[in-house]
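Below is the structure I would like to discuss, written out as structure tokens.
Only one protein chain is missing; all other protein chains are in place.
Coming up: chain A.
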Amino acid sequence: MQVCSMAYNNFKNNMKNYTMFFISMIFSVLILSNFFILMCGDALKVLGEANANYTKMIVQMISCVLSIFIFFFIWYTSNIFLKNRKKEIGLYIFMGVDLKTIGSIYFIEMMLIGLTSCVIGISLGALLSKFFQMIIFRLAGFKVNVTLNITGDALVYTFIVFMTIFIMMSIKGLVSIMRSKIINLLNAGQKVEQMPKINVFTYMIACVSFGAMLYGYYLVKLSNINVFKTLLLVCIGTYGIFYALIPVVLKFLISRKSILYKGENIIAINSVAYRIKKNYTTYATISLLTACTISVLGTAVSMKNLYTMSLENDTLYSVSFASKEAIHTKEIEEILLGIGKKEYAVDTTIIKAKSTLKNVEKWQVSDYNILSYEQFLEILKMNGNEAAITKVDEEMVEGNKVIYIQRPGTLASLIKTKEITIFDEIYEVSEGGIRFKTLGSLLNEVTLVVNNEIYEKLKMQGENIYFYGIKIENEEQLLDQGTMEVITEELRPYFNEDMKSQVGLYKVEGVSWLRVVYAIGAFLFLVFILAEASIIYTKIYSDAMEDKDKYKILAHIGASKEDLRRAVGKEIAIFYALPLTIGLIDSFFAIQVLGDFLSENLLGTFIVSAAICVGIFIVSYIVSVAHFKKIVKVVC
């Protein structure tokens, strides 16, 4: 009982001391609970059944990732928390309390913190969930009324996930206390870290890790198939760079007295070099996390672009038809004109050709829609995409060259198609990256543009498909069930058995989940970046506490407040800049690979997200410096 009351008193009296830890925990619960509420609630139902299922699946995946992230976050913060309290624990031992009792006090205290932050976090989460969902839906561009809708399941899940992680970490702390030596606990505050030793081995690791990074990037430039090898190499490389390369560089700087002895450099550089060994895992992890985070945003933006692109491709024609037999275009047009005026229509015949590759898997065999170059230009002119014509020229279809247009709705292509075999002839793809809008999304095949000669040849071998697509004004009326029934009835006489048709707007609805994914991705990006900044902040804060004595000495030997401020500014700037720079380099390559993979140009996304990261880090930097200055001020 006494143990319990002691733990409770500790908890009550120390509230102020562990504000930072407390806030981090509440923040974690808050985010987690919001995702669980979104996952379990009805909010996603507004997207329609199919969309809601997709989105739910993605939210589930994200909740998993988030749980893992929170696992590491709690691991990290509770480690720092325990470290800050080791001296206090040492004092208990001195007073004759045995390790088992101290361990229990610590454990109960942790449980109190965990439960309190869990309760506060869940309540806040429940309160803010409406707000959170409003942001998500607003970002996604849905105009829906979000109602406060919280299920018990969501709260229970949050509680279970968070408390499981928290209890695991508390037990870890407990074990670490039980196994620690009294002398280490008592001296925890004043333990002298040693300067990292630089030897031949370090130089080797530095070279190898730098090489691994370069080789990784080289590999992925070579071919996208190497993505996983690159991922591994870059991870190893990043850790190696922080473990060896940066210490080597710092050692070089320390030996160059002309740089080192320039004012406050001597304080800042030595301090960074001294700390890097202890902190390298944190910084490397933050670098990689930055890369992941920016990639997440890149994916989210691609999803949105993909959605927009599908939208444009799907609604290229209000209604489209394809058939092996001639289509009664005139009659059909007349019926549809009853809804709205014609904007444009494409009436054409294409060739359907079979891929005849031998010895390949079944999924690799596909049909192709063949267009002649002239026909291709004609369609682009007719359907309002004239601007795209400047991207092609006749050279692209010279001889055996063809222009390759991906299947509508293709998300990503890992392998770039370079050659195509049709009727035992091999054709070379000259352009495969641009998604030209030609036939809309009715025909779900790859479209090839060839020169007239080949077109004529293939005409003999393949089969003809008649295609008719029409774009009309007021096409929203087609979404009205009544109107649609009337039109279907009117069109019935002109349908034949193998005729395919599609109403663009219907198809679009099927992919609206992509927008939600975008919104959630963007939100996660912000959460992760904030978490990263807060990790660096906590790190610097605990460093600052250790450094108090150092600043006292410096003040005594004549360092002015200005000197100290500049030194602190430089030191903190380096600590923020190092992981950020490496992280941005990593993500620059990651996002290029991702862009290649999704056939998207993500450079813009990279620049925006990099700017946001830099912005958040700068704010965090300013707060850190202000905090540090306060400590320095107390000293001087």
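Quick note on the criterion: contacts are C-beta pairs under 8 Å (C-beta built on N, C-alpha and C of every residue); 3 or more make two chains touch, one makes a residue touch a chain; residues count from 1.
Definition applied: contacts and distances are computed from a predicted model.
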Protein name as given in UniProt for the chain not displayed, "PadR family transcriptional regulator", "Cell division protein FtsX", "NADH-quinone oxidoreductase subunit H" or "ABC transporter ATP-binding protein": "ABC transporter ATP-binding protein"
Of A:L127, A:M195, A:I225 or A:A577, the residue in touch with the unshown chain: A:M195
Touching residue (missing chain; options A:L82, A:L139, A:V248 or A:A273): A:A273
Which residue of A:I74, A:L245, A:I472 or A:A559 touches the chain not shown here: A:A559
Touch with the omitted chain, as defined above, among A:I26, A:I58, A:A140 or A:I254: A:I254
Chain A residues that touch the omitted chain in the full complex: 192-195, 254, 257-258, 260-267, 270-271, 273-275, 550, 553-563, 636
